[in-house]
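First the structure, in the form of structure tokens, and then the observations on it.
Coming up: chain A.
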Amino acid sequence: MSSTMDAFTVLAISCGAFFFVAGTIGLLRFPDVPTRLHALTKADNLGLGLVALGLLPQVAGPLAALKLIIVWLFALISGAIVTQLIVRAVR
Partner candidate 1 sequence: MTTATLFGLCSSALVGLGLFGVIVDPHPLRKILAFNLLGSGVFLLFGVVARRGAAAGLGGDPVPQALVITGIVVAFAATALAVALVLRLFEPEAGNAVESEATSAGLEVDGGRS
Partner candidate 2 sequence: MAAAFDIGLIVLLVGIGAWMIVVRDVVVATIIFVVFGLLMAIAWVRLSAVDVALTEAAIGSGITGTLLLGAAARLKGADAGGTRLSFPITVVAAVLCAMISASLAAVALLLTYPAPTLAPMAMQNLDQTGLGNPVAAVLFAYRALDTLLEKVVLLLALVGVWSLAPDRAWRGVPSLDTTVPPSDILAFFAQILPPFGIVFAIYMTWTGASNPGGAFQGGTVLAVMWLLVMMAGVMRAPSISNVWLRWLLVAGPALFLIVGFTGVFIADGFLAYPPAYAKALIVAVEAALAVSIAATLGLLAAGPPERMQQK
């Protein structure tokens, strides 16, 4: 059982790391500010979500797991709003 869970963790975190790389490549390659912002917030937040998902089986109990999800939700909310703020500042 635990080895299945470990495999799940490794898989999900590897996927998360992949999306962090994707976000960074987008940041390096995309031509203007809105697209770079898109790469940064979308890909990185997905990466963070996958990392949190992968860590869920490794924590002690349901409350600790809930906290991981809350961390991700905070990052999502702030990412969405900060993106709007930055794009409006540029326009």
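Structure notes:
FYI, a contact is a pair of C-beta atoms (placed from the backbone, for glycine too) under 8 Å apart; a residue touches a chain by one contact, two chains touch by 3 or more; residues count from 1.
The set was built so that all candidates are chains of the complex that A comes from, given by their letters.
What you see is a predicted model, and the numbers here were worked out from it, not measured in a lab.
Every option in 1 or 2 comes from this complex, but the candidate touching chain A is 2. Listing the residues of chain A that touch candidate 2 in their complex gives 74, 77-78, 81, 84-85, 88.
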